[in-house]
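One structure, pasted below without further comment.
Here the complex is missing a single protein chain, while all its other protein chains stay put.
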Amino acid sequence: MNTEKPLLIKRLWVVSFSLLLVLLAAMFLGLSLGSSHSGIKAVFQNLLGIGPQDPMLDTIIWKIRFPRILLATLVGGTLSLGGLVFQAILKNPLAEPYILGISGGSAIGAIIGILMGLLRFPGVSLMAFSGSIGTLLLILVMSSGHTILKKDALLLSGVMVNAFCGAVIMFLVSLTQDARLHNIIFWLMGDLSMVDMPQVGILAAMLLPCFFLVFWFSNSMNLLLMGKEMAQTMGINVKAVTVTLLVATSFMVSTTVSYCGLVGFVGLVVPHLLRLLFGPDHRVLVPACVLGGGAYLVFCDVLARTLPDQGEMPAGVITAMIGAPLFIYLLKKTRR
Amino acid sequence: MAFRISHMLNYRFMVIFLLAAISLGVFVVTPSFARTVTDQLERTVTVPDEPRRIVSLAPNITEIIFALGQEHRLMGATRYSDFPPEANKLPKVGSYVHLDLEKIVALKPDLCIAIKDGNPIAVAKRLESLKIPVYAVNPKNLETIMQTVLEIGGLINAEKEADLLVQNMDLRIQKVKSLVSNVAHRPRVFFQIGVSPIVSVGTHTFIHGLIVLAGGTNLAEGSIGYPRFSREQVLALSPEVIIITSMAREAVFEQVKAEWNKWPDLPAVRNQRIFLEDSNFFDRPTPRLVDGLELLVRLIHPELFKEAE
Partner (left out) sequence: MAIDVKNLNFFYGNIPALKDLSFSVTQGDFFIIIGPNGSGKTTLMKVMAGIFKPKTGRLKILNRTLENYTRKDLAQTMAFVPQMMPVDFPFSVIEVVLMGRSPYMGMLGIEQETDLKIAEQALAFTGVDHLAHRKLDQLSGGEQQRVFVARAICQEPEIILLDEPTASLDLAHQIRLMDLMEKLKNETGITVVMVSHDVNLAAMYCDRLLLLKNGEMVCLGPPDEVLTFQTLEAAYGCTLLVDESPLGKVPRITPVPHKYIHRE
């Protein structure tokens, strides 16, 4: 009998390393392409420090594109991880990171902030963040009549609250006539363009500990999938783990929303994609989601910036347009 | 001996050459950032004496620069900078609410001119962090538009042209004022900028100012900038003149007019005073607003012109 499966550590390294390469490739692409058409060769020379140096190109690459790529990496990683965690905790493959009222609450907060004339940072961001935490608390209170962790109660409350918030958002949008309407719509569609390096630094400082925390609980997530009662009899403090993961993930996702609005579809499709490719073990999937999700969004953002002649498409559109067919293809392929 | 002399000559040559190079370098490398100005948002900005690479961050600013004959300094503009038609040829740097930072930087501007309404402050800040000066204007009515023209003229070494332009504008405005000064009745005007839903203009808009100057009463005046009306509310207001602006085509206008014609009790319908006008004369804070003003006077007080003819 042969139970020699590749040891976890080895699998982890292989997956992480290959996805890291993918991420770096995507980042390079992101640094090379943009609306000012500088050309890959010129970027290559700049990165290596050889050849004639153009300070304008330098500025574009490092002050405009680089922060944006870092943001896309962090946001893509966070959203994918958020989707993964919610899918595990709620035991529902349709779960995505905004599901517990985060999209609705943050949007309302952001729109109110924009209508009040606040600046993007810190005003609108803080409003968005408080909005999402507010709706999360609301949902937790609403579903605590039942056992706080009864997953369907949580899920249903989340869906209801998001739907209600959607109506409020429509109402607020319909009231706005001037340029603020544009700002609102861009925020709702996800806007990665508004950050500089210090802001990205703050974001990274807030997100990286969350990544590690989630990884710490990755084996627990495996066990949770076998059923809460089972997990408990195997030594997991189900309530503590679930609440911690819920809070950490909601915090992570809310933070990204406050930076760049709602980027859809990444958190839903990337975990499934990676699961199809690498299996259901969360100890491998957690780093995979961070790296793979980051690479995915960087890549989609590049397309969003370069495909249209004028302006840019919302990144969320590209993530859906690429993600859905890709997912269907992979699904068919692995069915055999 | 010969060696030493040539050596000394070489030495002197080198010194002269170096000095020349340094002064030339200083001349070339040091930009002539000699001026610190305060823009219309009370910000202090350091701008070049002779801006040669300007990027306009809003369509009305593009118009003003062209109107001052300084388009040769203009390197790029936002989308919808479509007047005059030559402006369409300029490289586009995104829309005024969603500026493309990369494209702007790629044009290597030495000055950007922004407007308060619309341009996000965050982008202005980022441009400044990249050492690109941003001068902001905030034209809210005819007076501040003229002020803006003068300021921009001062920025780009076109003071004479600016003065001329503003004088011309002022002249025409005064003419309208005097024409209208003895008018007995100020007709009730409903200025419709939105078709579905029906949206009009409040007190804090350019259009309101124009209506008042043109001798009319703005039925939608009030604190809400762009108030909405149901058809009932408009009927209750009983407008004598309805002016519709939209960027839509004739077909849509006929449809809208037909909608109003269903209510023959409306004075505007009875007297067939429903008009479609080009919105470009009314919603952009540029010198063309004076054209809009003159248009409005003819629509609101046609009797003044019949006499002249």
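Going in written order, the chains are labelled A and B, and every chain counts its residues from 1.
The rule we apply is simple: a contact is a pair of C-beta atoms (placed from the backbone, for glycine too) under 8 Å apart; a residue touches a chain by one contact, two chains touch by 3 or more.
None of these values were measured; they are calculated from a predicted model.
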Task: Just list which of the chains on display the missing one touches.
output: A
Field: Of A:E96, A:D196, A:D281 or A:D301, the one touching the omitted chain in the full complex
entry: A:D281
Field: Option from A:N222, A:T244 or A:T306 whose C-beta touches the chain left out
entry: A:N222
- line: Listed in rising order, the chain A residues that touch the chain left out are 1-3, 5, 7-9, 91, 93, 215-220, 222-223, 225-227, 229-230, 232-237, 275, 279-281, 283
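Everything that follows uses one rule, which is that only the chains that are shown with their structure count from here on.
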Field: Centroid distance [mean C-alpha coordinates] between chain B and chain A, Å
entry: 40
Contacting residues of chain B [partner chain A, same complex]: 79, 92, 94-98, 100-103, 105-106, 108, 117-118, 120-123, 126, 129-130, 194, 199, 225-226
- request: Provide the residue numbers of chain A that touch chain B in the complex, in ascending order.
  value: 34-36, 38, 56, 59-60, 63-65, 119-121, 177-179, 182-183, 186, 193-194, 196, 310-312
